[in-house]
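Note that one protein chain is taken out, while the other chains of the complex remain in position.
After this line comes subunit A, so read on.
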Amino acid sequence: MTDVTLPPPDRFSIAGKPAAIDEHVEILVVGAGAAGCAAAIEAANAGASVMLVDENPVSAGLVGMDVPLYYGGRATHAVQTPERLVEKLLEGNPALAEAFEAGVDVKLSTSVWGAWVKGPGLAGLASGLAGLADETRSWFVGFDRLVLATGARDLNFTFAGSDQPGVMGAQAFHALLDRYDAFAGRRLVIVGSGDLALGTAERALARGLDVAALVELRDAPQGSAEAVAALEARGAAFLTGHVPLRAKGGAEGVEALVVCGSGDGDSRREIACDTVVMAVGTVPVIELCDVLGLAREMAPARGGHVPVAAADGATSLGEVFVAGDCAGLGSDAAASGRRAGQAALASLGKSTAGAGVVPDGAAADRPAAMNGLDYQLDFARAMLGTGGADVLACICEDVTRGDLLGVRPPRYLDWRSNALARRDLTTIAADGPVNPDQMKRLTRVCMGACQARRCREQVALMMALGAGVAPETVPLAGYRAPVRPLPLSVIADWQESPEMDAGWNVWFGIATQWIGYEDIGTTREAEQLRAGMPY
């Protein structure tokens, strides 16, 4: 029997090593769209110290990586001139000028890559902490209240050839065309025919672009009848009962889109175009919500996974409020931003300067609730049925739909065995509800440098189809900080505290843990404990 030898008291834990922040604000607002600007202005007018952060305009490098929107290689060289983009951004968003005037500290071209509040596993935080970064460095900002107004991003479906320049998302199209005047295409095919697709077509025509066709899976256009009629009057063609099958292209990317019947891959048409705009739907940007650990719910009529939130934007965490599209698609963004700003102020014991409570116009304004998830599942099913298993489900990691449904290990392992061949999504489902995080680990799907912004939703839909379960039941593939891909040299803390350096150990720094078994209870144990850890 050997008595226990205890290690010295721990000096390698996080205790005593608090993060250094550049500054502390009472209210941090993420996203300078209508909702975020309204929240920031509301808070600043009440005398709170407010910082409003927006990643736009993003660098040309990030545009090339489809971050945060699916730009699809159709930006002009204009995105390489940041000053011009900032000018355009300010021009197109008068609320930003109002925010400046209200005393809001506005930070553009700055991303928030993580946010944390005190809670289980983060007991050492006295107030909220947000990780910010620009092109050259990262830093922390402390906050009392956080308003997330991160908007929505593009929903994507891949098809053969969609991993080439010229396939993009509707939101990215809108940003390049209207916000930055930096869209490189001339002739579009738009996939979808709901209000998002119709709006995309209207904007394209208004800017003198050709709209070759709107491709709709279902048998009739899905958006408002007046808008459809107006577009038809201007010569736009609605190709109903069809889905994209394959993009043909050359050195410059897409040159034509081959579409086929929704249920018949052999009934094909080829449409010349240089750009395919995916306009089936948008997705609430809940990356920071998930990093923070906000309670979530699946709300198909509001865009899928959204934070559980009260009408004033209050969430499951007292420090965090949500506003605009990230809280669920379809709200009146500015009104929801004002409400969240007021609620954040009230939670700090501050009263609102301006008029009273903003009425909730959202319910009335919200388009007739359409189960977006059913529509998306129909697209996924038709595109799987016609395009087949060899189409990439995840572009970054080169994972096909067949790899996903077959739960195949990545090709670089070049692994084959009979045992593995007997495993697929149905055997996984037999062992318990399917979970995208498990598929990520086994197939590498959603694990790439785009952080799964291009594939997360379609992978969940494919999993629902493969496992034969309702798409609502497929959990969210988790988001992880940093929610933007940041170079090691940028995210690195180059001004680390002496406590962090002195209290760093490769593992727990428990000296007794690494004594060789033979030496336990001998004089050699004492010698090694005196000598300290070898490295």
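In this section, a contact is a pair of C-beta atoms (placed from the backbone, for glycine too) under 8 Å apart; a residue touches a chain by one contact, two chains touch by 3 or more; residues count from 1.
Here, contacts and distances are computed from a predicted model.
J.: UniProt names the one chain left off this complex as which of "Protein SoxZ", "Succinate dehydrogenase flavoprotein subunit", "FAD-binding oxidoreductase" or "Intermembrane phospholipid transport system permease protein MlaE"?
T.: This omitted chain is identified in its UniProt record as "FAD-binding oxidoreductase".
J.: Identify the residue among A:Leu125, A:Ala160 or A:Val258 that touches the chain left out of the display.
T.: Missing-chain contact among the listed residues: A:Leu125.
J.: Out of A:Ser351, A:Ser417 or A:Thr523, which residue would touch the omitted chain in the full complex?
T.: Considering the complete complex, A:Ser417 is the one touching the chain left out.
J.: By the contact criterion defined above, which parts of subunit A meet the unshown chain? Give residue numbers in ascending order.
T.: Interface residues of subunit A facing the absent chain: 1-7, 9-24, 114, 116, 118-127, 129, 131, 136-140, 142, 291, 293, 397, 409-410, 412-413, 415, 417-420, 423, 431-433, 435, 437-438, 441-442, 444, 447-449, 451, 480-482, 485-489, 491-497, 500, 503-508, 510, 512-517, 520-521, 528, 531-535.
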